[in-house]
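With one protein chain removed, the remaining protein chains of the complex are shown where they sit.
Letters A, B and C mark the chains as written, and numbering starts fresh at 1 in each.
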Amino acid sequence: MIRDKKRGKIVKKSRIGRRGRGFVLRGRRSLASRLNTTEQVYPSGCCVSHTEERRERAGAGGAEEVEMEVGFLGLGIMGKAMATNLLRHGYRVTVWNRTTAKCQELVALGATVGETPAAVVAKCRYTIAMLSDPSAALSVVFDKDGVLEQIGDGIGYIDMSTVDAATSSKISEEVKRKGGAFIEAPVSGSKKPAEDGQLVILAAGDKTLYDEMVPAFDVLGKKSFFLGEIGNGAKMKLVVNMIMGSMMNPLSEGLCLADKSGLSAQTLLDVLDLGAIANPMFKLKGPAMLQGSYSPAFPLKHQQKDMRLALALGDENAVSMPVSAAANEAFKKARSLGLGDLDFSAVYEVVKDAGGSGQA
Amino acid sequence: MIRDKKRGKIVKKSRIGRRGRGFVLRGRRSLASRLNTTEQVYPSGCCVSHTEERRERAGAGGAEEVEMEVGFLGLGIMGKAMATNLLRHGYRVTVWNRTTAKCQELVALGATVGETPAAVVAKCRYTIAMLSDPSAALSVVFDKDGVLEQIGDGIGYIDMSTVDAATSSKISEEVKRKGGAFIEAPVSGSKKPAEDGQLVILAAGDKTLYDEMVPAFDVLGKKSFFLGEIGNGAKMKLVVNMIMGSMMNPLSEGLCLADKSGLSAQTLLDVLDLGAIANPMFKLKGPAMLQGSYSPAFPLKHQQKDMRLALALGDENAVSMPVSAAANEAFKKARSLGLGDLDFSAVYEVVKDAGGSGQA
Amino acid sequence: MIRDKKRGKIVKKSRIGRRGRGFVLRGRRSLASRLNTTEQVYPSGCCVSHTEERRERAGAGGAEEVEMEVGFLGLGIMGKAMATNLLRHGYRVTVWNRTTAKCQELVALGATVGETPAAVVAKCRYTIAMLSDPSAALSVVFDKDGVLEQIGDGIGYIDMSTVDAATSSKISEEVKRKGGAFIEAPVSGSKKPAEDGQLVILAAGDKTLYDEMVPAFDVLGKKSFFLGEIGNGAKMKLVVNMIMGSMMNPLSEGLCLADKSGLSAQTLLDVLDLGAIANPMFKLKGPAMLQGSYSPAFPLKHQQKDMRLALALGDENAVSMPVSAAANEAFKKARSLGLGDLDFSAVYEVVKDAGGSGQA
Partner (left out) sequence: MIRDKKRGKIVKKSRIGRRGRGFVLRGRRSLASRLNTTEQVYPSGCCVSHTEERRERAGAGGAEEVEMEVGFLGLGIMGKAMATNLLRHGYRVTVWNRTTAKCQELVALGATVGETPAAVVAKCRYTIAMLSDPSAALSVVFDKDGVLEQIGDGIGYIDMSTVDAATSSKISEEVKRKGGAFIEAPVSGSKKPAEDGQLVILAAGDKTLYDEMVPAFDVLGKKSFFLGEIGNGAKMKLVVNMIMGSMMNPLSEGLCLADKSGLSAQTLLDVLDLGAIANPMFKLKGPAMLQGSYSPAFPLKHQQKDMRLALALGDENAVSMPVSAAANEAFKKARSLGLGDLDFSAVYEVVKDAGGSGQA
């Protein structure tokens, strides 16, 4: 019987070697019941968490409940939506945010407030961070009253911020040196998927901690992946974003070609949406692009930064990627034209741009 | 009561179950006659045929039923599936194929055989052609016993083959000179969609003829578009294929980057399929590419030809398309490596290709 | 003694100072007659005319002198300079130009005027054409009073205009069908080299005619090449222009990079001019580009057309050329911005172009 008064309570059944036995984190009411099944629902060899499947199984039984204290650092747009989801699924959540005011809305939903990142970690067996950038991610760990002051044996730290591999590695090393467990778990998806619990989670690092976090990830996302060693989460995200950014270019080129060739660009979007390359991004961004509306869901300068980093990863591994490189240069052109803060679909402006007579 | 002895007859109330009770192709003066009806089912200003919507409306009313003789030239993989669909939906179909043997299967389904393209046109008010390439498309029109020998006032010719704008224009001019009506109507979609009546039809040319063909197009496809003047169908197809071919490149580059960077390429496909750029092509081709399986649904050399033509269209209209141009060069590289007859996804081999130690 | 009453006469020892004493264009059977001489000045196996070498040899001996009537069609900037050079080197030249007024300046230098292209060919054993474009090149041959009306056995027609291979082939076929000999001989070099007799001549077609023309080519250019079958002259020019156009792009990119990185673009030009890639184009165009001066020595739209044709040649032969393709797209962008009539170095404006804050 393991019991850690401070950090949360585990009800029933002795647990030896917290990680060794694949302890599973669950929400208060909804997910706890599975703990007493003889069949381990999430075998540790399984690197993918299929939420749908699990929810079905979960519906089958359910009696006993486990209550877990989860820490949550960072209540920006994403973090707030994620912490809210955890609360709604029965988790006890202790939140911290740089500006404390943001905590109140979550307190209204049942959250407790921690004074500092260190205080949160001191209280919770698992602490999730969702911060705006690498410097914020480093700050909550390394600064005074930071995570490192309280992290230790048997405690897990999960950074879901989007940071580079170097930042992840730095945090990972220190957390491990202190005896803690660490995973990076950047997400694919923005505000809406966060609110709907439909994120895609790209986790890497400590496999046991990942397994323990799967129930929480099932609340936050529609699927989570375990990708191996630290840095792989960041890398996977770069590759996905590179493909996405590259795809935005032929769409832009095609819309412009249609328009200049006497076809309707809107009809092109309609045709695309019925065919083999129909995809949510074209459907969502296409009409906005035709209206010159580039409200930044994903700022162009960040898209270009990700393409640069993906190309650098390719350089490191001697992978020649001429099409993505051409797309990157188009984004750079957009930056040079002052479009960096608009949505990355504003690269369409670079393709369209024709200052003169157009037919010289 | 419209009646055209030679080219088709209109039979009252004799057909049950053909797409509810909506009338279909109409007699020679049918468009004019419909204008007298109080409910105009397909207003001529509507350039898009929404099958779903139409089916609903059709179900609502309908009294008179019409049976129409449609000619069909070319019974290759696509043509056979399309003619079969017309027969199954109650059309009377007169078929012709260069090698007569292929007609027998359709005869078994109720088709009549025409001796020559000219004989088919002589018999049918509307003749659809679905031929393999521009030279075949020209041949059935201009050769001895060809379409031109019988085309004339009040007769419609619909070429659904994929041909270039120049070929379309040449056919259009001659058909019109003889008094006939013409539309080009290339399709997006291959064997399966053809069998399922799920093609996307990109029509252009004579708007009245297009309107008359809408019911048949509703049988053949899930949606049809009227795109304006002759050539626009071909152009729209080029633009769509250019975007598709370009997209295949960042997918290939991303899969290769994942693999060389220590990530699982299969996991990348899984992640992509959950996100904003999930699309049927990635889902279908991706796993095959990882297995090096390039059974040609759309041969690479044809994809590259379409990209070349799309780029030429861009050149004509001074549209700079650097990403599509880079993609085109990758396909050319694939051709130079002897991959032209494989599926266009074989461009992945060009990206992967690393003859040496790989890390020089 | 060779004598051809109608098309030219050979005059013994009457000319002093024409390129030393080397004989020049020869009479109808001249090639055969030279084969009897012990010293074969221009062995037929030699496909390159080395002017310097030849001048040396010419200076060494030489007794007999020949005067030859050469026809010259087209007195634009290039043609006028070239015809002038022929006159200055002792050739008798019969000129024709669409607008007769342009002939007067050459009459002052000793030229005779032909009423029509046909009249020129009727009078001269060899007729050179230097016309502005393919349509003009076709017109002087195929129209009424054109070259074809008088071309025939033993007569040579040399088209030095820059035309596509198809135009060359069409002319070649008809000239040969009538019994005449034909070479295409487009040149590399513009006004100044034409005036200085420093053109580079890219000849192809009838090898015997080429050999006979070598002395005239030595007057017009610093070197001539015989490249084999008709079309090869045009192709070689395309390849050279493709390389040239491509090179203009990294120069533009480098100048822009220098400028934006706090270096002096002029110093970059100075450094380049001292190193391994120093070349006349960089030296000539670079400083003008920095001043935004793009007086069209070679209009951008023509450069882009040549790049398009070179890429098409690559497409035909499955040669992937990603860097040239990227350069072509930059020129297309320049066209779309209305820069097509400026010098091709105006592609620099496309690279520089930064409408906004520049640092988004």
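Points to keep in mind about this one:
Note that in this section a contact is a pair of C-beta atoms (placed from the backbone, for glycine too) under 8 Å apart; a residue touches a chain by one contact, two chains touch by 3 or more.
From a predicted model like this one, the values you see are computed outputs, not experimental measurements.
Contact with the chain that does not appear here is found for just one residue of C:113, C:138, C:240 or C:290, C:240. Considering the full assembly, C:278 is the residue among C:77, C:107, C:166 or C:278 that touches the omitted chain.
The set of subunit A residues touching the chain not shown comprises 308, 312, 314-315, 318-322, 325-326, 328-330, 332-333, 335-336. Touching residues on subunit C toward the chain that is not drawn are 47-48, 188-189, 200, 202, 222-223, 225, 227-229, 232, 235-236, 239-240, 242-244, 246-247, 249-251, 253-254, 256-258, 260-264, 267-268, 270-272, 274-281, 284, 310, 313-314, 316-327, 329-330, 351, 354, 358-360.
The rule is short, and it goes like this: only the chains that are shown with their structure count from here on.
Counting every residue number used by either copy at the subunit B-subunit C contact, over half are found in both chains.
With centres set at the average Cα position, the gap from subunit A to subunit C is 63 Å.
For the pair subunit A and subunit B, the distance between C-alpha centroids works out to 41 Å. Separation between the centroids of subunit B and subunit C, computed from CA atoms only, is 48 Å. Across the assembly, subunit A contributes residues 322, 326, 354, 358-360 that each touch 2 or more other chains.
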